[in-house]
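Only a single protein chain was left out; the remaining protein chains are all shown in position.
Chain nomenclature is as follows: A, B and C, assigned in order of appearance, with residue numbering initiated at 1 for each chain independently.
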Amino acid sequence: MTIGTPTDQPSRLAFGGLIDRRLPLRFRFDDLELTGYAGDTLASALIANDVKLVGRSFKYHRPRGILTAGSEEPNALVELRAGPRREPNTRATTIELYDGLAADSQNRWPSLRHDLLAVNQLAAPFLGAGFYYKTFMWPAAFWEKVYEPAIRRAAGLGRAATAADPDPYEKAFAFCDVLVIGGGPAGLAAALAAGRAGARVILCDEDFLAGGRLNAERRGVGDKPAYAWAAEAVAELAAMPDVTLMPRTTVYGVYDGGTYAAIERVGDHLPVPAPHTPRQRNWKIVAKRTVLAAGAIERPIVFGGNDRPGVMLAGAVRTYLNRFAAAPGRRAVVFANNDEAAATTADLAAAGVVVAAVVDTRRDVPAATREAAKAAGALLVAEGRIVEAKGGRRGVRSALIRNRDGRDMHLACDLIAVSGGWSPTIQLTSHLGAKPMWDEARAAQLPGALPPGMAVAGAAAGDFGLGSCLAEGHAAGADAAEALGHDRSSGAAPVADDEPAGLAPYWHVKDSAGKAFVDFQNDVSVSDVALAVRDGFRIAEHLKRYTTLGMATDQGKTGNTAGMAVLAEATARPVAEVGMTTFRPPYVPVAIGAFAGHHRGKAFRPTRLAPSHAWAAERGAVFVETGNWLRAQWYPEAGETDWLESVTREVKGTRERVGVCDVSTLGKIDVQGPDAGTFLDRVYANTFSTLPVGKARYGLMLREDGFVLDDGTTARLGEEHYFMTTTTANAVKVMQHLEYCHQVIWPDLDVQMVSVTEQWAQYAIAGPKARAVVAALLDPSQDVSNEAFPYLAAGPVTVCGGVAGRLYRLSFSGELAYEIGVPARYGDALIRAIMTAGAPHGIVPYGTEALGVMRIEKGHPAGNELNGQTTAHDLGFGKLLSKKKDFIGRFMAARPALTDPGRTTLVGVKPVEPGARLRGGAHFVPRDATVSSENDQGYLTSVAFSPELGHWIGLGFLANGPERYGEVIRAADPLRSADVMVEVCAPCFIDPEGARLRV
Amino acid sequence: MSNITPQTSQNDAMRYSALSILANGLRGNRGWTPAWREPEPKAEYDVVVVGAGHGLATAYYLAKEYGLRNIAVIERSYLGSGNIGRNTTIVRSNYLLPGNVPFYELSMKLWEGLEQDLNYNAMVSQRGVINLFHSDPQRDAYARRGNAMRLHGIDAELLDVEAMRAMAPMLDFDNARFPIKGGLLQRRGGTVRHDAVVWGYGRAADARGVDIVQNCEVTGITVEAGRAVGVETNRGPIRAKKVALAVAGNSSQVAAMAGLRLPIETHVLQAFVTEGIKPFLDHVVTFGAGHFYVSQSDKGGLVFGGDLDGYNSYAQRGNLPVVEDVCEGGMALMPAIGRLRLLRSWGGLMDMSMDGSPIIDRTPVQGLYLNAGWCYGGFKATPASGLCFAHLIARDEPHPVATAYRLDRFASGRVIDEKGMGAQPNLH
Amino acid sequence: MRIRCPYCGERGLEEFTYRGDATVTRPETLDQTAEAAWVDYVYLRDNPAGPHREHWYHGAGCHAWLVVTRDVRTHEILGVELAGGPA
Partner (left out) sequence: MSETLTARPALAGIALPGRHGTGNGAPGVTLRERTDLGVVAVMARKGQGEALRMAVASAYRATLPDTARYLAGQTVGFVGTGPGQWLAVSASLGGGALAVDLTAKLAGLASVSDQGDGRAVIRIAGPRARDVLAKGLPIDLHPSVFAPGSAATSIISLMGVTLWQVDETPAYDLVVFRSLAVSFWSWLTDSAAEYGYEVVPATN
């Protein structure tokens, strides 16, 4: 093969590879306009175009090239796309090329080639591990103002977008018998075996092309080229009805109960996602069995200048040559401690790349390597090492090689293909907490205890031969299917030879010249490890944190093993004893948008719409979020400019004539059964079993610790039927609490309960004209006179021509008031009917603000007062606590601390200056005392402008409150510089006798 | 504590400074010595502090402020392996209730002088902590809190939505399900580099003669005649005149060794970091309509977290529902982070107390002291917790700012329940 | 985490709400002598590091309160029953 026929892709091989030369794709990298082919990644296309410098490192801004061909890439990170779609830190090695792709280099200024911060390299001796912990302490104020901003600007790699991500994301669930993670030889064999046995199989591979190393090596399976066998296996799997192939899908996390998280890149290979499809889909896969066949990640040998562009992992070199038909160099040196050297040399030579030398760290270089070197015309350096990769910004220009006698030779080259062996991809085996185990023979961490249901096969299990990967994968797939009750009729395992995989551990070249990097992205060098050890950071986890080894976007996939080995050496311990830092999800970084899925923007949380919503929207109501509900806050009328104006009008209209408010959002619970009364007696502090049918009563619920949980009115609709209401905010909590009380504490009670919040559209009709309006709505011959239907009456009615509804004579506003309920489907019609019936009486609709004003005027506690910190005593409800029966919270509520008269209790306040405005959250301080914590005697919870009184009023909690009516105190509000002198009074401001309710 | 002044570490040779870095750098960085020793545990100490989080600060102040000399900190794993090394680094004193406010403010003040005190750059970054509110009642609740702070002489500002927009333009002001209406800002709040706090206290305590014993697990508490006289460990017994527990997440387990039952459950809290990016967010921001809070680390990652997983756990890892919930909050707050990638997630064991507030107290066993129940908020407390616990141990009476953190408050009902959730630890 | 609800079958964590220790029982007496028992019930927990009997609510499913036995070190579920016993 020859390099470089198409002039625009000088390093593209003329033949071969799994790219489609008929489909050229244009793309841009910085200021270079380039062409690649379908089937390329950005990395392979850059290689084909001879682009070597692709990024800058984190700390020293050193020039970096492409190291790998997979998601483990630490160096070749780019900003992909632009504007709100800009994706920083995207690995060029995983970006599927598409027409029009645009990528920019990052972490450099002003340009990739001329990066001024590269001067950091000069200061490297002073910027070693943990240097910032030792300095920048003086003067103290300089940290935020000077040092920190400088450090932050220099660090941080790419730039995030600044506008909302325009692409959609989805979440999805999947279930299977056998989940196969990885579609290399082991995974394909596993999926085939399980699928043929009839199991439901999901096969995920993060690559867009299944096959793993089969696509990267010139090998065979059976009588076919390996890549062709892979394609056939995929075709066979695709034809099985219960097998799901998920390409472009990385399994990134293992969670409890056989739950696997996987990210599918649905539209990332397109300029923008197709219409109606997400950019990415975040899968939760529940699997009965799992076969982890994630392969292995090659690791470099650490030597001087090993981070220069042009130093590439040998396996990646073969991937670029064989799969992408792109030559990463013209003149190569191969450097390895294992048998990979042979195939790498042979593949390079076959592609027309000159192999200047094969440097093998081992004393006994096996025949295969010798022969490959010989065939390639390469110098073989046994027991040799590369002491330094020399070169410049644009990459390696030569290798300084030292042989076993210490003699140096300088060989020109633009590519160093390096292999330090392989680390099985075992991250997922550790996500539930198991520690990996060091295997001396393979010089690698192998899986320790496995997550329940998981088996590991192929290179991930430390079996590096192709033949055994296939066999093991097949067996794992068949075993999994069999364990789930399928018969083992999986056919024969595919066969192939095991390639030689001999290795002698060799981690770093001790006599390296120049900086030798262990962690490329975070610029952690061997000398940093040494310094950390000197500073006392000898435990693996300490080394990691002190040097940031393995903390970069690649999480140490290529560097960690060598890092641990270097640490072991520096502390004279075996690698096994040093151990390994903890693997944590996600296996590859995952877009935050994908975790959010549909739940963003307005869909962040579902919105609950009240029955009158459409009508209120038509009227131009202003809505407010109350929990997940959207409620009308007020209904502005033409000419009104200020919310207070609208609200005041609504309150006045209600108090003077009549108003209507949608109160359907209150929690409503049907409590039924022979023991319903007994049950309510136990969950409410006051008594309900004595409530007559056709009546309602205010009820107070405590938590078992004696503090107030919730309040509401409960009506008795029948001997065995109560209708409970809760506050809007606590509806779900109360339902859960009741079910707990019933099922756990008193299972012997014959009581049933169900939420009917949604069933009933309920409107409060309040004001002196309320009766007339209600009477007009009810079908004839239903008497709503005060005598027939007095305050707190409750019962069924028929409304507007036969609709079965309910009527309650309840009042939150303090006026003559009713709540009328109809089945929710009639809610829209009923509000319109109420408006029509009320028109002659001047009815006004009122929203939550006016509702709030009126309840404050009446001194009714609501959310701000029922804040979970208050007791019945604080609210003035001490009398409600029944002494005759046990109820939830009774015992603990009686503790002295909860009834201490010194506690703050509910009071009303009004400003001494009638024009003064009150603000919630002010604290009460005695009139002439200094505003300080020693004098803090309580706080203002709720405030309102009372149209009837013509001034602001407030509710609050004040120490010894009831004894202090008439006293003037300060509502101190230093936060808003708005102290107000207020007079303490009873919390009920209007009609304290309740005369209006009872008319 | 007013008399905390910068103090030269005993080990002057190893004083850290720009100069020492320069000098060492020129000499090939060969002159550095370990930040702390690795001593074998002695047979007996005056005080054995168990747990190397708050325990390190406790030992440091015992030595520095209370003049004790014969102290060990016993840690079952590596220094900083507990929550002190896995939290989201937020420090603030924007508390509401009188039991808490002065304590956390003392801590804030100690942070402000910490680096000079310890001669260690812990990157105390007072970049401002903002709690967003999204409704009028929430605004009132924050106003109540802000005023409580101001009454205690603590800085607090109530920002309206325009001020918020100016400070943090990347937040969603235009298409939010729960619109941002403003925020409570404490400018002195911010972040402190978690690991540096461990190492700084460790180094400074060591310099004052404290023995720091790593990889040493306490397996029993020796009680003789109703008095704690030492601990059993996997490296043998250690006698002690006083035993002090600061073993967050394991408090129930270790206290049970002395027959005690605590008002505590152990829960998991997860945290997350994204890939590094250029400066994006200058403050610490807490979303008020969901569980999400975030800051940007000096390395560039957005460090964020949210709610507890919600079930008892000693597994130090969590599950997906919370990851999703937190990221939903993140997207709701900052829709530009959709394409930023979550790099790593982890968990810590939260010592969740029944009212969400800590315990620093003597126990019914004489000579046994307890520091526990820090929930998800004890990192910011590290200096004050150490100081107050040291005070309690040395003087046998509570430090004046920590008098509310008593064990008997649960029985009496004088709970310190900032959230009003009652005796339900996973809701605090 | 997946909990096998006796009624609904195996379901994911997102359907459940946690409450806590299921071994505590509500004292039957309101007598002042029972104070310690009440404090125990409301506030004190064994908080074991191992198998834990605990209450979960299948709020997004059948609304049953469950007693789940779970190893809190590994999250392995050892057993699930309806708290109220068979209906």
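One rule holds for everything that comes next: a contact is a pair of C-beta atoms (placed from the backbone, for glycine too) under 8 Å apart; a residue touches a chain by one contact, two chains touch by 3 or more.
Keep in mind the model is a prediction, meaning the values are calculated, not measured.
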| item | value |
| --- | --- |
| Left-out chain, listing which of the shown chains it touches | A, C |
| Candidates A:171, A:269, A:370 or A:652 - the one touching the absent chain | A:171 |
| Of A:549, A:799 or A:906, the one touching the omitted chain in the full complex | A:799 |
| Which residue of A:110, A:406 or A:606 touches the chain not shown here | A:606 |
| Per the touch definition above, residue among A:367, A:412 or A:754 touching the missing chain | A:754 |
| Subunit A residues touching the omitted chain (full complex) | 168, 170-175, 200, 274-277, 284, 286, 598-599, 603, 605-610, 614, 629, 670, 672-674, 720-721, 748-750, 752, 754-761, 776-780, 799-804, 822-830, 833, 836-837 |
| In subunit C, positions touching the absent partner | 6-9, 11-12, 14-15, 60-64, 82, 84, 86-87 |
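One rule holds in what follows: only the chains that are shown with their structure count from here on.
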| item | value |
| --- | --- |
| Intercentroid distance (Cα basis), subunit B paired with subunit A, Å | 24 |
| Residue list for subunit B, restricted to those that touch at least two other chains | 315, 319-320, 423 |
| Where subunit C touches two or more other chains, by residue | 1, 12-13, 17, 19, 42-43, 74-75 |
| Touch list for subunit B against partner subunit C, complex | 250, 252-253, 256, 261-266, 310-315, 319-321, 354, 410-411, 423-426 |
| Of all residues in subunit A, those that touch subunit B in their complex | 58, 84-89, 125-126, 128, 131-138, 140, 143-144, 148-149, 151-153, 155-165, 167, 169, 171, 253, 255-256, 259, 261, 284, 431-433, 527, 530-531, 534-537, 539, 541-542, 545-546, 548, 551-553, 555, 582, 584-586, 589-593, 595-597, 599-605, 607, 624-626, 703-707, 709, 863-864, 867-869, 892, 895-898, 919-923, 925, 931-933, 935-936, 939-942, 972-976 |
| Residues of subunit A that touch subunit C when the two form their complex | 255-259, 284, 286, 432-433, 452, 704-705, 732, 736, 739-740, 742-745, 747, 886, 890-892 |
